[in-house]
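In what follows, a single structure is set out as structure tokens and then discussed.
Removed from the display is one protein chain of the complex; every other protein chain stays in position.
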Amino acid sequence: MKVYLDNAASTRVDKRVVDAMIPFFTEKYAVPSSQFAHAYGIEAKDAVDGARTLISKKLGGKFPEEIIFTSGGTESNNLAAIGVAFANAEKGKHLITMQTEHNSVLNPFKRLEKEGFEVTYLPVDKDGIVNIDTLRKSIRDDTTLVSIQYGNHETGTVQNIKDIAKVVKEKGALFHTDAAIAWPYLPIDAYKWGIDLITLSPHKFHGPKGIGILFVKKGTKIEKIMNGGYNEFNLRPGTENVPAIIGAKKAIEIFSQKDVAYIASLKKRLLNDIKTNIKDIEINGSMEHSSPHILNLTFKYVEGEAVSLRLDFEGIAVITGSACYSRNLQASYILMAMGREHEQAHGSIRFSLSKYNTEEEIDYTVQKTEEVIKSLRELSPLGKEDRE
Amino acid sequence: MYPKIIKEHFADPKNVGKIKNPTNIGSFTTPTGAKAIFYFLIENNVVKDIKYQIAGCPFAIAVCSILSEYAKGKSIDGLKKITMSSLEQFFKIPQEKEDCINMSLNAFLNGLEMTK
Amino acid sequence: MPVPYTKLVIEHFKHPHNVGEIKNADVKATEGSPACGDMLTLYLKVDPKTREIKDIKFQSFGCASNIATGSIITDIAKGKKIEDAAKITWKDAADALGGLPPVKVHCSVLAADALHSAVEIYMEKNGLIKEHKPTTKEIIMAKLKHVMNPLTGIDIVKSSLIKDILIKDGIITITVDLPEDHQFAGNIKEEIIERLEYLWDVKKVKVNFSE
Partner (left out) sequence: MGKIIYLEHAATTPVDERVVRKMEPYFTELFANPATKWTSSISKKVNEAIEEARKNVASLINASPEEIIFTSGGTESDNTALKGIAFANKDKGNEIITTPIEHNAVLKSAERLHELGFVVKYASVDSKGFVDPDEIRKLITEKTLLVSVMHANNEIGTIEPIEEIGKICKEKGVYFHTDTVQTAAHIPINVEKMNIDLLSISSHKFYGPKGVGALYVRNGTKIIPYMDGGGHESGFRSGTLNTTGIIGLGEASRIGKEEQGKRESYIKELRDTLIQKVMEEIPAVYLNGPGDNKRLPGNVSLIIQGIINEPLLVALNERGIIAGGGSACSAGKKKPSHVLTSIGVAAGDLSSVIRMTLGKDNKKEDIDFIVESIKEITKGLRNLSPFWEEK
């Protein structure tokens, strides 16, 4: 049996999405910006504008021009962080983010530090949740941007971005959220909640790769980070990736909340059965505030890469929070920020589900995980005292 | 990504476990909590038996297994000369896995160095 | 497949009305700049007694919407009293065409501008303007906003090419911030003169270049 449980990394593109894209490869291939020269370009432009209207509406935005298409979530996060920081540098040079953000947020902020900006990296509690009072106290007069991830990519922990946005607005800063993992699994309402910038990544919800979205609320001061043509309302140059934009639109159109409920039921089944059958596990992340498709568990006394490779032998695709026990600690900085020991961080495995998974697959996964953990623990010198 | 030999030894590691009355024990723990322990039975400078326990990644596990197979019946003087680069005869070492492999090798060499 | 033009626009574009030159026109007015690729020239023949537009024609060096607007606006203006023709707006023309794409406003508006200029020049020439205001820097600036800077695609005022304006004894001296041998210097000079020389209190228009 083949079981794909790495949907937080990337998802299968829905067949309907591919079908919607194909004509834009071979027939309606024109560049939308050359609209007045020919009808092909107009059709492409109409299709792209239609996508903007739909996506903006779904996010609780008001204008199609609030949707900027980029090459992916990473570029969207780069554009949000660097573009807003530089455009508002006259007002202030203090920025706030969170220790457990995705690298595509953290690294631009680190670069900004080298450019003379000051960055506060907010800590999180053991569940990975940021404290709103701490945030409130961190916002200063010269704070221009606060960037807090909606759902965490490794643990699935979800921040209360509604309340966070409120605090940020009260203090007069701009608020960006990286919703690449959380949306559309969880709701968002840009205008009502007071969110200025939102990062989305269509390949995380059965859309194509190579396309990202940045929602930029009308009137938000931001500048481009790539130079070239005047595409995307002069905020992101380069020929529009029309087929991918159409694919993203289709993926959003067909995404259903029924699927979300189904995925949540699978996650519950997976967790309960693992808990029943395998001892010495720990849940990483909040149970209460969690993305419905992500479950992160630490299996004590074993190493994550060994677990995931053994599971891969059984046809199950999962990832570990740490690629390796020793030097390469990059991926587990999230668990470390949540106060985990190295040993705990290293045995962590992320299961991430999608609408294509079945109950049979979950049962198979539980059975194989039990076998793999048992076998690797037999090899391990750790934890013998506890077990024997 | 994984060399064939690593994949094979990881899937089915040889000589796993403890030796009841070992002549030599060597262990190595990384600052991040990974750990390998080698148990040796050495007679007349020759490795008669060897076993190990390991909590580590596939490379670390496979290297323990490869070393245990290789060492059996060999003189410890020769085995002491094994370095990271001599492991290259078995497989190409990826840079990002050096630390894990080093851990297993160090536990092995520490055991050989132990005089009892 | 739709071009962003209405059927009526395409119709007027393909078969424009009132095309050509009136040889003995009472007035001729040009708007736009050939370098920017949008220009419209309008000719009027007016009955001196009734002040009705007897004949109206246009020539276009412009885009499809420029041509279509020229066609429809000349239709609308024909037969109207000259004072009433002055009241025809770009919007009247656009509405009559069933709408124009927003990006095309600036080139189609030239037809309305040309009509208004033509009426103004006619009234000026025929002493129909009752009260004359003296030409001020502000008036000159407003006129110069119709002269395009081909380098930037925006007018010479907005693109800060006007270095100095001097009004003395009916002689206007404009200094343009371009070298005299610049590839667009000639065009800009010509257009500035055309924009200002007909004003009632202007005897001469001089254009100087910096450097």
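Every chain is named by a letter (A, B and C) in the order it is written, and numbering of its residues begins at 1.
By definition in this document, a contact is a pair of C-beta atoms (placed from the backbone, for glycine too) under 8 Å apart; a residue touches a chain by one contact, two chains touch by 3 or more.
Quick caveat: nothing in here was measured; it's all calculated off a predicted structure.
*Asks:* For the chain left off this view, which of A:Arg111, A:Arg136, A:Lys221 or A:Arg269 is in contact with it?
*Replies:* A:Arg111
*Asks:* With the missing chain put back, one of A:Thr53, A:Asn103 or A:Asn160 would touch it. Which one?
*Replies:* A:Asn103
*Asks:* Using the document's definition of touch, tell me which of A:Asn78, A:Thr120, A:Thr143 or A:Thr298 contacts the absent chain.
*Replies:* Within the whole complex, the residue contacting the unshown chain is A:Asn78.
*Asks:* Which one, C:Thr69, C:Ser117 or C:Asn187, makes contact with the chain that was left out?
*Replies:* C:Asn187
*Asks:* For the chain left off this view, which of C:Thr6, C:Gln59, C:Thr135 or C:Thr173 is in contact with it?
*Replies:* If we include the chain that is not displayed, C:Gln59 is the one touching it.
*Asks:* For chain A, enumerate the residues touching the unshown chain of the complex.
*Replies:* Counting only chain A, the missing chain is touched by 4, 6, 9-13, 15, 17-18, 22, 25-27, 29-31, 33-40, 70-75, 77-78, 102-104, 107-108, 110-111, 201, 203, 208-211, 226-231, 237-244, 305, 308-309, 312, 317-320, 323-324, 330.
*Asks:* State which residues belonging to chain C touch the missing partner chain.
*Replies:* 1, 3, 5, 10, 13-14, 16, 19, 21, 30, 34-39, 41, 59-64, 67, 103, 106, 150-154, 183-184, 186-187
Simple rule for what comes next: only the chains that are shown with their structure count from here on.
*Asks:* What whole-number Å value describes the gap between the mean CA coordinates of chain A and chain C?
*Replies:* 55
*Asks:* Between chain A and chain B, what's the gap in Å when you average each chain's C-alpha atoms?
*Replies:* 40
*Asks:* What residues in chain A touch two or more of the other chains?
*Replies:* none
*Asks:* Touching two or more other chains, which residues of chain B qualify?
*Replies:* Correct list: empty.
*Asks:* Considering the complex alone, what residue numbers of chain A touch chain B?
*Replies:* Those residues of chain A that touch chain B are 301-303, 305-306, 309-310, 313, 323-329, 341-343, 346, 378-382.
*Asks:* For chain B, which residues are in contact with chain A within the complex?
*Replies:* 2, 10-11, 13, 16, 27, 30-37, 53-61, 96-100, 102-103
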